[in-house]
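Below is one structure, written out as C-alpha cells, with a few remarks after it.
Note that this complex is displayed minus one protein chain, with the remaining chains in position.
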Amino acid sequence: MQDELIKRACDLLADGTVNRVLGWSAGDFFYDITPTVFESAEDVKKNFVYNDFCGANLSKYLIAESQKEGKIAVFLKPCDTYSFNQLMTEHRLVRDHIYAIGIECDGKVSAETLHDAGIHGILNVQKDGDELVCQTVYGEKRIAFDKAEDERCRNCKSRKHVVYDELLGPEGEVLDSHRFDEVEKLEAMTPEERFSFWQGELSRCIRCNACRNVCPACTCELCVFDNPKSGVFSKAASNDFEDANFHIIRAFHVAGRCTDCGECSRVCPEHIPLHLLNRKFIKDIDTLYGDYQAGETEGQMSPLSAFTEQNDAEPSIVQKGGIH
Amino acid sequence: MQKIGVFVCHCGTNIAATVDVEAVAEAARHVPGVVYATDYTYMCSQSGQDLIKDAVKKYGLTGVVVCSCSPRMHEKTFRKAVNSIGMNPYMLEIANIREQCSWVHKDKEVGTEKAISLMKAAVAKVELDAPLTAGETPVVKRALVIGGGIAGMQTALDIADAGYDVDIVEKNPTIGGKMAQLDKTFPTLDCSSCIVTPKMVDVGQNDKIHIYSYSEVTDVKGFVGNFKVTIKRKARYVDETKCTGCGLCTEKCPMKKAPNEFNLGLNNRTAIYIPFAQAVPKVATIDPNYCLMLNKGVCGLCSKVCDAHAINYKDTDKEIEVEYGAIVAATGYEIMDVSKYDEYAYAQSPDVVTSLEYERLMNAAGPTGGELLRPSDHKRPKTIVFVQCVGSRECDSTRGGKPYCSKICCMYTAKHAMLTKDHYPDTDIYVFYIDVRTPGKNFDEFYRRAVEQYGVHYIKGAVGKVTPENGKLIVQASDLLMNEQLTINADMVVLAAAIEPSHSARHLATLLTASMDTNDWFTEAHPKLRPVESPTAGVFLSGVCQGPKDIPETVAQAGAAASKVIGLLSKDKLAGNPCVAHSDEMMCTGCSQCADVCPYGAITYVDKEFRMPDRTTKVRRVAEVNPAVCQGCGACTVTCPSGAMDLNGFSNSEIMAEVDALCR
Amino acid sequence: MITRISSEKLPELLQQISEQEKLYIPVDKSDKLSVYEEYAPGKVMSLKLNTLRSAKDFFFPQVQPMAKFRMEGKKIEVMDQRTETEDYCIFGVRACDVRSFDVLDRVFLADPVDTYYEDRRKHATVVSFACSEPSETCFCHSFGIDAAKPDGDARMWIANGNVYLEGITEKGEKLLQSLDLAALGAAADDAAVQEVEAEQQRVHEIQKRMPLYSLKPTDNRDKELEIFNAPIWKELSDKCLGCGSCTFVCPTCQCFDIEDFDSGHGVERYRCWDSCMYKDFTMMAAGTPRKTQLERFRQRFMHKLVYYPIRNDGIYSCVGCGRCLRRCPIHMNIVKVMKAMEEDA
Amino acid sequence: MQKEELIPKVGVVTEIRQETPDVKTFRVVGTDGRKLFEHIPGQCAMLSVPGIGEAMISITSSPTVEEYMEFSIKKVGVLTSWLHAMETGQEILVRGPYGNGFPVDTTFKGRDLLFIAGGIGLAPLHSVINYVRAKRENYGHIDIVYGSRSKEDLVDLEEITNEWMQEKDMNVYLTIDREEEGWDGHVGFVPNYVQELNFPTTETAVICGPPVMIHFTLQGLKALGFTDSQVFTTMEMRMKCGIGKCGRCNIGDKYVCKDGPVFSFDELGELPDEY
Partner (left out) sequence: MQMTSDNENWEPKIIAFCCNWCSYSGADLAGTNRLSYPANVKIIRVPCSCRINPMFILRAFQRGADGVILCGCHPGDCHYMTGNYHTRRRMTLLFSMLDFLGIEKERTRVEWVSAAEGQRFVDVMNDFVGQITELGPSRRLEDLRCRTN
C-alpha cells in the first residue's frame, strides 16, 4: 500500500498535476507519524509513510493548504472524506486547489493503546494476521489487532469514500457499526451515575485544546473560549463547571456538523472519551430527525438549521424519559 | 464606564403599593456606574420625562434606566424623551417593575427585592449598551392590494385618491368578490349590485389602479417600503388587451358543462366565459379544465368568431415581479364546506342550500332569473327552514366547526326571510337559532320587522335531523323555549354556514411573514390600537381576512387600511430597526449556517481580503447582514459557533450581564 | 544508608507516612491512567512508569487563586486568601519529574521569589521512585538523569520483592527517621546496597538498548541567533496544531497567565497555565510579536534548549520524561527538534 | 511578611489631567496618602482594575518627586478606556516597580544626553528627564526632541514650555507632523528633524515612540555617527507578570520585565529579531 501511495504521489508531482502532497512522514519510532506536506519526489521517497499508525485526519490542514498557490494532493481515508465534504459544505476549502485521493483503511492503531496495554520499549511493530507483533526491549509482545485499534476504528461507521478525485483501492461500503453502544450504556445509567461518570472524566481535562485544534469542525477564526469578549473565555478550568461548560459548548457547536471522525478522543492526552458527547448528539439527531450523517454529501443542511413545523419533538421529550 | 441614571416610577400606587420605590432608588445609588437615582409618581408624565431629561443634562448621564411599567408600554416614550435632548435612544433600558413585579407580587419586601434585582439587570445591560442608529431606506411609492372584493376595491380607491399607484391582484377573472354575488344588503335591503358594480367600474377606470385579475401572489421578498412581489398571471388564453368583452365567444362555445362559480355551481357556463355581465375587467377567460381545444385539440370556435383575435391557446402562466412600498391583504372569506354535517343532509339533497346559494337563487341575475325555485325540481318552495350557526360557535373542530361567531348570519337570514316573504307572502319560514345577535345600527329593528311584520317563525332551538323524503325535507328539531320536539315538512332548508378565511390566506400569510390566529384570520398588530396593521411592518389588513365583518365595517376598515398605507407611502424614507444582527468579519468563517436559519434571507456572503499578522493577505468568505432586511430575531446568533454574529440591542454580552445580575 | 523492607509492607509504609503528614501517591485510575491522589487507607500505589500529568502540579497547579478584590463605590478591598500550608509528602516521583523541580526552582525561586510556588515547594518532602522498566520514549539519560537513582529528599527502589529506601536530604532523612521502619521488618545491611546496585546496573543495561539512548543535546548557548534564524523551524512547525498538550503535560513548562474572574460579588484574580504554543499567548492591543505558529513553536523549543541553558548554567529545560512524545497529536516533539538542531549544526 | 510581588497595592487617584484628546495623566498615592513605592526612572508599574484588566504602564513622574507617582496613559483598550472614564478619588490597583530602568547613575552619569520622543513615547522619558533636571549637576548638556501628530497631541506641553524650555543648558525642540494654525514651530517628522539638528555624537541618546519612528530615528542617528551602544530605547509593552516568570515577554534569553525594558541597541542587536 505504502509503495503504491509513494508512486502515485511521485507521479502526480512529476506530471505537474500537483505541486505538493499532503501525507504522513515517519518519525523516530515505528509509530510517531507526523502529517507532512511534501514538495518533492525525493522527499516523498525518503520520508513518506502509510501504515497502521497513520490515524491523523488530514482534511483540516486543507483549510490552510488549499489557500496556497497551486494544487495539493491529499490522501484521505474513508472517514477523512466525510470531514472533507463537511468542510466543503461550510465553504472552508478551495476545491480547485485540491486533488483528493481516497485510500483504503483497515483501522488504525495508536501507540498509546500499546503503552496502555503494558507494552513498553517498543522497537518495531508488525501485523501478523489478526495480531500485532511488537518487538520490544523486553522481548516480543503480541496483541490482538482489534484490541490495539482506536475505539473509532473498532466501531468504524463507514469504509466508504464519499468524495475523491481518484481512488486507490475499493470505494468501500458504509458499515453497520455499534458506535452507539457506549452511548446507550450511559443512557441506561441513572442520572447520578452519569453525572459521576462525566465528572470523573471531564475533571481531568487540562484544557490543552488538542481536541478543539485537531477537530475538522472547529475551524473558527477565533474560538469563543479564546475570546475575552465572548463571556465564556477561560484558559483553564477552575472547577467542574468550567470543565463541563467547555465540553458542552464545544459539542453543541459541532452538533450536526461533527462527522464522528474520532480525532478528539484520539488526541486527548487525558483519554477522555470526548467522542461520546458528539455521538450522543448524532444519535439524538438520528432518532428525532431521521438518520443524518454529516459530510455524507456536500451541501447538506444541518439538522440544527432545519426543522419541520408539525413533527419535531418538543424539548419536554427529555423530561418525559429522554431520547433513546 | 457609563454614567447611569436610574429613575423609579411609582405609577401612582400601581408600583409604589408593593414596591418600596425609594429603597429601589437608594439601592441603585450603590450600584457601580450609577451616578444618579431618584423616584417619581408618574415617570411617563410630561414632568416625569422632564425630570429624566434634566438629570441627563445635569449629571452628564450616558445611560438611563427607567424602572416602570412594561417596555412594551412606554419604552418608546422614554427613548423618545432622551433622544429629544441628544441621547441615543438605545442607551435607555426599562426595568419592568409593574407588570412583572408589583402587579404579580403581594408582599412589599419581596416585591422590593425583586424590583432591585430587575433594576440591577437593566443597569448591567445599559453598562454594555452602545448607541445604535437606524439605517434609512427609500419607500417605493406603489401599493399592492391582494384581493379585489369590496375591501380591496375600497382600499385601492382610497389609496389612488391620495395620488399613489396601486395594484390589485385578484385570483378570479373579475373583481367584485362576494358582494357582487349578493342580492340585497341588510338592513336597508338595497340592491347589492347597484352599489358594488359602480365601484368596480370606478376601480377599472381609475388611472392609478392597475388590476391583475386571474392572478396570484407567489412570492414576497423585501421589507417595508421595499417589497418585491412576484405575481403569477395565470394563463387566460385570451389577450386582455385585445378582448372587447363582446361575449360572442361565450355564445358560440359548444362546451357548456362547466359549473358556474359565480352561481356557486347551481348552473353551468361555457368553457370560455365572462363571469357575469358587469365583470371588471370585462374580458373572457378560457377554463382550461373544460376547453375542448386545450384538452382534445379540436374545436377552436371561439378563436374563429373573435374579431379582435384575442384568443391564444398557447398562452402560459407568466410571472412578473413588481416593487411595492406597502401591501394590503384583502383576501376575504369563503363559505365553509358543510357537507360533513350529515344531519342537515346538505350532500344528500340539492334542496338543502347554503345562504349564499340561496342568495343566488333569489338574485335576478342568478340561475333562476330571480324566481325562487328549489334546485331539485324547480318548484317554488312553500316551507323553508333556516338553520343558524352551522359550523359557527362550535368547539368541536372535527367537522371543520369554528369556535367563532360568523357575525353576519343573523342579519342575512332575517333579510332572506323578509325578501322571501316579500315576493311570496304565502311561504312559511322557520328560523332555528341559538341566539339572535343584532348589535348594529338598525339591526335589531330589522330583525324585529322580520318577526313582527313578516311573521317569520323564529324558534330558539337546534335542528336535529333533516331527512329527504318523497320530495320533502323532514326537519326534526327542538324548540327550547317551548321545550318540545318539532317536525317540519319543509321544501327547502337553508344553512347559515360559517364563513372562514380564504383558503389561500395561510399561504399568503407565510409569504408576507404576517401572523395568523389559530382560525387563520390575519392577526392585527394590536387588537385595540392597531387593528388594520399586521405585525409585519408594511403589511396591512382590509376586510374580512382579519375577522368576520359586514359590508359597512369592511368598507370602514378598508378605508382605515388605505389611510395607513397612504401614511407610509407619503414618507420618502423609512428609518429601520437598528436592533439587527451584524457579523464581525474578523471572526466570521463564512460557513453559511447563519444564512441557513435566516427567515428573511438577510444574510449574504462576500469574499474579502484580510491582512494577516505576518503581513500576508488572505481572502476569506464572510457574512454580511442587510440591516434593512434583517428583523432582529437572532436565530443566526445562536447558530454561529464563533459568536461572530451578534444582535444589536440584545447582544450576547448584554444578555449574559442580565443573567449575571439576576443570579446575584 | 539503604533500608530494605518487603514489598508487602509498602501499604504499611504509606500508612505510616500518612500519619506523619499529608501524603500523595500515584494511583491507577484505569489501565490508561495514573494520577497523584491523596493517600487514604486501601489506596494502592501505581507502579506505572509515570503519571499522566507531571508532578509540577503540586507546586504550580493549573489554576492558582491569587487574591480577591471587592469594589464598592470608588473603593477597592484586596484580600489575600491564602491559608497556612501544611507539610506534605509526594511519594513515588520518577527521576525525570524530580529533576523538573530543579528546573522550575530556577525560575520561580529566582529573585524576585514567587511566593505561591515557594510556599508549596518548601512544605513538600519528595520521595522519588527509581525506574525499573523504562520505555522507548524515555530519554532522561540524555540530560544526565539517572532513572535508576533518582534525586529528591529520599529515594526508593522496588526490586526483588523488596522496597529499598534511602534518605538524601535532611528533610528526607527526617521523614525516614520519623517512621517506625523496624516495625515493617526493615533491614539496613550491605546486601541491600549491593542489591540496589545490581538493580541500577540492570536498568542501565536496558537503557542502552533504547532507541533514544544515544540522543544528546548539543550545547548551543553560543549559537542563539544562528539557531533562531535556521531554516529548520518552518518544516518542524509546519503541521503543529497550536494546541497546548505538550506544554501542559510537560513537567518543566511554566508559562502562565493572570486573569480576573468576576463572580458577581467580588473579583477573583487567579493565575493559570498558559501555553506559548497558543496564538493569543503574546497577543497585545498592538498585535503579537510571534505572528505565526513557526515563531511560537520556535519559542518553545528555543526556550527549552537554548534560552534556558543560557540563563541557567547550561541546564536544559527538558528532563526527557517522554510525555510530549506520547501526547502530541501529530508526534512533533522535542526529540525531533533536538535531532534537527543537531543536523543543522 | 515577605514581599508579595504579585499581589497589588491599592492606589488612590488624586488628580487627573487631560493632556491631549486621548492622553490623561493620573496622580496616584497609597491609601495612606503617601507614595506607593520608590522607583528608578524608566521603570514600570502594573495598573489594574478588578475585572477590567491589567496593563504595564511606565511611571511618568520622577523618583525625585516624593509625594506621589504619575502615569500618563493613552486611551487604547478596555482598561485604559475605563481609567479615562474614572473620576478622582477612585481606587485602582498598582504593583511594581518592574524592570531595570535607565542607567541614570551609571552610563548616563556625566554625559550629554539626547532624548527623542514621539507621541505618548514621551511618558517613559518624562520620568528620566525630570530626574536629570532634579540632579542637573550630574549630567552634561541636554537636548530634547519631541514630536507628535499635531499641537494638541503634544503631551505635557505646558510643563515643557513653562519649565523644560526655561531650564539651563537644556534645549527642547518640538515638531508636529503637519502644518496647522497657531503653530509657528517646526513642522516635520521626528527622524528627519533629528537629522536636521545634527546632534554631536558625544551625546547618549534615548528614543521612545512608535516602532516606525524608532526605526528611522535610529537610522538617522547612525548616519550622524552614533553607535548602537550609545542609543537606548524602552519596550515595556509586552510584560505580564513583571517578575520574569510567566514566559510572555522573552526576547531570546532576555526577559523584558527583568532585563529590560531599557535596552541599548547593541544589546538588542544580540537578541533574536522578535520584537
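First chain written, first letter: the chains are A, B, C and D, and each begins at residue 1.
Quick note on the criterion: a contact is a pair of C-beta atoms (placed from the backbone, for glycine too) under 8 Å apart; a residue touches a chain by one contact, two chains touch by 3 or more.
Quick caveat: nothing in here was measured; it's all calculated off a predicted structure.
Trainee: Thinking of the complex as a whole, which visible chains are touched by the chain that is not shown?
Mentor: A, B, C
Trainee: Identify the residue among C:24, C:39 or C:261 that touches the chain left out of the display.
Mentor: Touching the chain that is not displayed is residue C:261.
Trainee: Please pick, from A:175, A:232 or A:301, the residue that touches the omitted chain in the full complex.
Mentor: A:232
Trainee: Tell me which residue among A:167, A:249 or A:301 touches the hidden chain in the full complex.
Mentor: A:249
Trainee: Residues on subunit A that touch the omitted chain in the whole complex?
Mentor: Touching the missing chain: residues 183, 186-187, 189, 191-199, 224, 231-232, 238-239, 241-242, 244-245, 248-249, 251-252, 255, 277, 280-281, 284-285, 288-289, 303-309, 312-319, 322-323.
Trainee: List the subunit B residues touching the unshown chain?
Mentor: 70-72, 96, 98-101, 103-107, 110-111, 113-114, 117-118, 121, 510, 513, 515, 535, 579, 597, 599, 631-635, 637-639, 647, 650, 652, 655-656, 658-660, 662-664
Trainee: Which parts of subunit C are in contact with the chain that was left out?
Mentor: So the residues of subunit C touching the missing chain come out as 261, 263-265, 268.
As a convention for this text, only the chains that are shown with their structure count from here on.
Trainee: Mind listing the chains that sit against subunit B and also against subunit D?
Mentor: Common neighbours, subunit B/subunit D: C.
Trainee: Sort out for me whether B-C or A-C is joined by the greater number of C-beta contact pairs.
Mentor: A-C
Trainee: Could you work out how far the Cα centre of subunit A sits from that of subunit B, in whole Å?
Mentor: Taking the mean C-alpha position of each chain, the two centres sit 52 Å apart.
Trainee: Out of subunit C, which residues touch more than one other chain, so two or more?
Mentor: Each of 71, 257, 261-262, 274 in subunit C touches at least two other chains.
Trainee: What chain-chain pairs meet the touch criterion?
Mentor: Inter-chain contacts occur between A-B, A-C, B-C, B-D, C-D.
Trainee: Show which residues of subunit B lie in contact with subunit C when the two form their complex.
Mentor: Result: residues 30, 32, 612-615, 660-661, 663-664 of subunit B touch subunit C.
Trainee: Considering only the defined contacts, which subunit C positions touch subunit D in the complex?
Mentor: Touch list, subunit C to subunit D: 66-67, 69, 71, 74-78, 80, 107-108, 110, 112-116, 224-225, 228-229, 254-258, 260-262, 267, 269, 271, 274, 276, 281-282, 284-286, 289-290, 295, 299, 302-303, 306-308, 310-311.
Trainee: Please output the residues of subunit D touching subunit B within their complex, sorted ascending.
Mentor: Spelled out, the residues of subunit D in touch with subunit B are 81-82, 85-86.
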